[in-house]
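Every protein chain but one is kept in place in this view of the complex.
Order as written gives the chain letters A, B, C, D and E; numbering starts at 1 within each chain.
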Amino acid sequence: MFMRIDRLQAELPQPKKPNPNAAAALQELLGGKYGEMSTLGNYMFQSFNFRNREKLKPFYGLVSTIFSEELGHVELVSHGVSMLNNGPGNPKEDVDISKAPFEEMQDIRLAGSFFSYGGGAAPVNSNSMSWNVDMVTTTGNLIMDLLHNFHLECGARLHKLRVYETLKEPTGREVCGYLLVRGSVHAHAYALALKKLTGVAIEQMLPTPNIPLANIPECQKYLDEGSHRRLYRFGSPDYAEVAGVWSNDEVALPGDPPGALEVVDGPPDGGQMADLMGNYGAFAPDYAPEEMFEIAKKLYKKSR
Amino acid sequence: MFMRIDRLQAELPQPKKPNPNAAAALQELLGGKYGEMSTLGNYMFQSFNFRNREKLKPFYGLVSTIFSEELGHVELVSHGVSMLNNGPGNPKEDVDISKAPFEEMQDIRLAGSFFSYGGGAAPVNSNSMSWNVDMVTTTGNLIMDLLHNFHLECGARLHKLRVYETLKEPTGREVCGYLLVRGSVHAHAYALALKKLTGVAIEQMLPTPNIPLANIPECQKYLDEGSHRRLYRFGSPDYAEVAGVWSNDEVALPGDPPGALEVVDGPPDGGQMADLMGNYGAFAPDYAPEEMFEIAKKLYKKSR
Amino acid sequence: MFMRIDRLQAELPQPKKPNPNAAAALQELLGGKYGEMSTLGNYMFQSFNFRNREKLKPFYGLVSTIFSEELGHVELVSHGVSMLNNGPGNPKEDVDISKAPFEEMQDIRLAGSFFSYGGGAAPVNSNSMSWNVDMVTTTGNLIMDLLHNFHLECGARLHKLRVYETLKEPTGREVCGYLLVRGSVHAHAYALALKKLTGVAIEQMLPTPNIPLANIPECQKYLDEGSHRRLYRFGSPDYAEVAGVWSNDEVALPGDPPGALEVVDGPPDGGQMADLMGNYGAFAPDYAPEEMFEIAKKLYKKSR
Amino acid sequence: MFMRIDRLQAELPQPKKPNPNAAAALQELLGGKYGEMSTLGNYMFQSFNFRNREKLKPFYGLVSTIFSEELGHVELVSHGVSMLNNGPGNPKEDVDISKAPFEEMQDIRLAGSFFSYGGGAAPVNSNSMSWNVDMVTTTGNLIMDLLHNFHLECGARLHKLRVYETLKEPTGREVCGYLLVRGSVHAHAYALALKKLTGVAIEQMLPTPNIPLANIPECQKYLDEGSHRRLYRFGSPDYAEVAGVWSNDEVALPGDPPGALEVVDGPPDGGQMADLMGNYGAFAPDYAPEEMFEIAKKLYKKSR
Amino acid sequence: MFMRIDRLQAELPQPKKPNPNAAAALQELLGGKYGEMSTLGNYMFQSFNFRNREKLKPFYGLVSTIFSEELGHVELVSHGVSMLNNGPGNPKEDVDISKAPFEEMQDIRLAGSFFSYGGGAAPVNSNSMSWNVDMVTTTGNLIMDLLHNFHLECGARLHKLRVYETLKEPTGREVCGYLLVRGSVHAHAYALALKKLTGVAIEQMLPTPNIPLANIPECQKYLDEGSHRRLYRFGSPDYAEVAGVWSNDEVALPGDPPGALEVVDGPPDGGQMADLMGNYGAFAPDYAPEEMFEIAKKLYKKSR
Partner (left out) sequence: MFMRIDRLQAELPQPKKPNPNAAAALQELLGGKYGEMSTLGNYMFQSFNFRNREKLKPFYGLVSTIFSEELGHVELVSHGVSMLNNGPGNPKEDVDISKAPFEEMQDIRLAGSFFSYGGGAAPVNSNSMSWNVDMVTTTGNLIMDLLHNFHLECGARLHKLRVYETLKEPTGREVCGYLLVRGSVHAHAYALALKKLTGVAIEQMLPTPNIPLANIPECQKYLDEGSHRRLYRFGSPDYAEVAGVWSNDEVALPGDPPGALEVVDGPPDGGQMADLMGNYGAFAPDYAPEEMFEIAKKLYKKSR
């Protein structure tokens, strides 16, 4: 079972205006083969399908707590996409829809995201291809699954870096900055799990690609707070046994700020979700939503 | 952000022996168009893309808390699939793999689920077609999205009923029994949301299909405990405002045990996950896992 | 069996010049999840799979006659796409193909539609994703199928509105205007069918989204002629029994011009198909088609 | 625009009992690459995208009238699938759904067709893969499109033959017998069109595969009535000009009963649709449909 | 078994600067339904599945040697794509990735090709849809497969022509020029095979579309060297028996430079592969590859 906390893992700056092609770039990090739907889907099904959970607790806990964190990553990128597609929103009433008010949407890269999702996020990549089962590996063989996950996180890092390199506005850059730090933790964690099981010091392959997080200004504050050394337990008091893998014996990767690895009991503080204003002219939440707001207000009062 | 509780929403009886075709039937409820990946995917992206959250809190809360519950449904069906495919597991060591020990896997309906997932669950339907974005509706228009969700839950109920009608063994039947009760709550909840917003008493269409839950023995204990009248808040203390929709003014559907609807603060008790034993001959978690278990044991101790 | 009448349901103005991105937008209404291929595919298979046709004649007739109309909608949108992609056509002979005469096609949103379809329509959405079976619901349960159809028509209306909001030129706007009126009839009709069967006044949810057709100038002439109150029987003398659902007891929706609903015996007059001139430089119908035209002329004469 | 006549092109014998694997075989002829959805989809979009219709009337008419006939083929195969999956139907009331009344559905080849379509037809092939745009060729180049169509009909004939070779019961065999005769006409017609345009006597490649229709008893009555020499105009009085291609100058293929080719004004007589009884235990049209039937009866009376 | 020769079938000029939309156009010729992955995939599986190889040697040899050539076509187009996406490469070290150095990649048609493939080629079409099994016909019926192949080559020619018509820069034009000549040979060869087997002079349908290669300057040098009359045996000394089909009795097509057809023992000379420089800022082969180069150098020396 899962409990949601109504906060994002990181706070995202509101974009000043819509930037649908930047949103489309972020979609690669959401629904691409090496995106967050994939990290989520892989670890989720590996966790559900895990055999000998009791005998392999530290590894079960590792896959499980990272899976829970990935849910929050899907949430974070989705918010980024939604904010970038719509900008601050547009609660203008009485838009004259006969004047082609969204003419420019014809020329954005993924026009269908406007037509179908009203600018919201969906599980597709930056070319609008759907996420699907071919992006999931859940063999039940522990070494194979961990190795796959290690490779997946390295691939995810590469994709985040490339998406980052195309973005100028702060919302998307912040998404990348945060995910780069957390993805590095996950790559590191899977590497340590493999090392414990096989003796191979595979964490020495990191970072892949060969560029330190320090080159990315948006990563700095997360490095400063030690996020790169922390594995959060998104399932307190469960999963404490991940400390067997991500423990004090192990330290930060050479290129990152030094320090011991630590398991944190619970999630990070995270940040507030930006309030996504409506876009009435695009029928989100509807064309003339005043009555809707009135009803909601009454229901809200009644619920208190 | 999301916290995982390491329990299932319902306790599932361990099957006595593998039943891969029953597992394949359950896959329809996992990865089919009207399965749990769809309810999850739809409500998740609707929640992430929700506009005017503040002004529409009771509706945002409704979609969001049901989405969180759906995660647990995906978890539940996945466990059912995994248990049915492998039965109680088979920790036999030194399986002679040259003797075609899994010959019978050639003839199960979805042989690929053995080859690729070792009998684990994956986001595909009962014919092995992948779940994908075409099963997601997240338009941003509140009425449209709620109407879609209402239709989705009715379709999900029909599919659960048909899958149930093919199952003889208890694991899969329990999955269906539990999900039928909870799915009815969700259909009811979306109906009430639509009624509040439009004045249309659409909950009077329920139950669809036209058969009461009372006809299904496996639903009985959940009805007895009042599960059909409860909306759990998987996100305490958030989402309390769903009481505006699912509140004491409203009562259980006519065919179900009577009583007032209630919002429960937190998740249900749920049940313990069955321990999924390994299947060493199928390399899950591996062929000769003793050393692996030793390592895990040491790491576990170290983590205490 | 089906008979074709060589006219469109509405007459479309010829565009003055090609506008491939507008054509790409229209593709959403052709091959998208909520497009005309979907309304066609859903009602077609529901009609073919219909059980107890005799006992449920008014409902069988309803699904069947709307399905037949949808064929004409697919035809209409396809013509719109084809006209917009190619403009009035370009029968220039002796195009020097070595001079990159279609260089600009490299930058249109869906360049593949030029390469593969020569600018013609195809069953894909505005992002070029294929229409497929995941967009078809045909459960055989009558309430479920009708409810699905009602939701589908509401979704279709939303998509038509958003596409319309991106279009400046008249061909595509006319397609949207016509389809919006007819789609409203279908939503209304499915609502009435559900009301007859369940007692729920679900038609009061209309219009969804919450904007009257009167806001769309291109709808006006169709409203004036009462199209919004008419259900055509595309299968005379069959399907007369749809009058049981769409009958004089029922009237137009509140926001539309008032009047009684009526079943029309036969199709609307419709309009002439625009003659789609060739585009010889793009090999449609071929590079040097004169001889082809000669042959066709002789065969035509012979056929008289 | 299209008018539906509520009859099948051929009358199908009711199967005595359900035969889902035979239905699954027929699905190849419905949703496979060389199935009827493909012939429909190809000719439909070719017809809608046709350029220089006026100058190429006999060819436009040919593609268009065959497209209209294909709609009836999709209808015919769909009925075959639906009849085979459900047999004569099962209007038993009060099925005890807790007794696994559909246990055997777990082991049929395409179990999902029971769960999702209640045994109805859907646009998928015999392995449940969806029909999609990759099965559509509509280039706008007339020679290319006709050549594609000729190859498509030859492939369709091969698939029909192979499906036929697996079927023992009469419903599916009748479907194959009828379609083989009509498919031969279409192959022949496209061959003649190519011959008129290019001078190549490509009809001499027929029949492909190299076996005469006479070897198939189910074809005999259609050959006797001359169906193999007739092109129906599903769109009277339009498309008369196809006589320029399929005319009296041309005669039946050598292996078939001799005679002149002829264009028939209007559709064939066809046969009655079998009444598909409900399957109440499978919720089609619903579990307890009596009230539904009552309502329908009243509405029907009212419509007279 | 297959041996690779490290040369391209034709030498491609290096583009002066990146042109991603031109690369995206070329993708149609790589992963589209009528692209080189399709010709490869069709002939490959037809060759592997060929029955009665011994008795049908000339036809087996024909399909097999053309399949081997197609591998080189996939190679050639892939190089074209890769060169166009990246231009001459950019081995700049110390790119400041925080300055959005690839901002323009956000707006290219297929941005995902930058994120995922670093500008490399992949088996997708010009709209990024994946190549897949629906593009493969391998029925085992010889006439059917050959007829399919003939139609496939005609379709491929049309697509090459249209792609060519959008290209201004020399790299892509050279790819098209070369492939047009070789594709014409394949269409011709399949036509002759069909003629030998059925007596139908189907090669008289060529060229389709109706435009001679002479209209394309980039074809000229290949015509001059007689490439259009040559079938290479990519599998010496095997496949000599293709001379039974492509023999001296047969001559070049009327519109092409005259001469006897000839079977060449071995591959063409081909051209050198352009050296694809790295793009370090895009992490290809990596951000700071100097050490990598050093290691490779040492290993290379050791290997001598």
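Side notes on the structure shown:
Methods note: contacts are C-beta pairs under 8 Å (C-beta built on N, C-alpha and C of every residue); 3 or more make two chains touch, one makes a residue touch a chain.
Keep in mind that this is a model prediction, so the values were computed, not measured.
Taking every chain of the complex into account, the chain not shown here touches A, B, D, E. In the complete complex, the residue from E:28, E:134, E:174 or E:256 that touches the missing chain is E:134.
Among the residues E:100, E:201 or E:276, only E:276 touches the chain that is left out of the figure. Listed by residue number, the positions of chain E touching the unshown chain are 1-9, 31, 41, 44-45, 48-59, 64-65, 67-68, 71-72, 74-75, 78-79, 82, 86, 89, 91, 116-124, 130-134, 136, 138-143, 196-197, 234-236, 238-245, 247, 266-268, 270, 273, 275-279, 282-286, 289, 292-293, 295-304.
Taking the whole complex into account, chain B touches the unshown chain at residues 96-98, 100-107, 109-116, 118, 128-130, 281-283, 286-289.
Touching residues on chain A toward the chain that is not drawn are 33, 129, 132, 134-135, 137, 139, 141, 143-144, 147-148, 150-151, 154-155, 158, 194, 198-202, 204-205, 208-210.
As a working rule, only the chains that are shown with their structure count from here on.
Averaging Cα coordinates per chain and for the whole protein, the chain whose average falls nearest the overall one is C.
The pairing of chain B with chain C is characterised as same-residue: of all residue numbers used at this interface, over half are used by both copies.
Think of chain B turning onto chain D: fitted on CA atoms, that turn is 120 degrees, to the nearest 5. Spacing of chain B relative to chain E, judged by their CA centroids, is 48 angstrom.
Taking each chain's centre as the mean of its C-alpha atoms, chain A lies 39 Å from chain E. Annotation for chain E: residues 33, 109, 128-129, 158, 209-210 touch two or more other chains.
In terms of inter-chain touching, the protein chains here follow a pattern that is not a line, ring, star or complete graph.
In summary, the structure contains touching chain pairs A-B, A-C, A-E, B-C, B-D, C-D, C-E, D-E.
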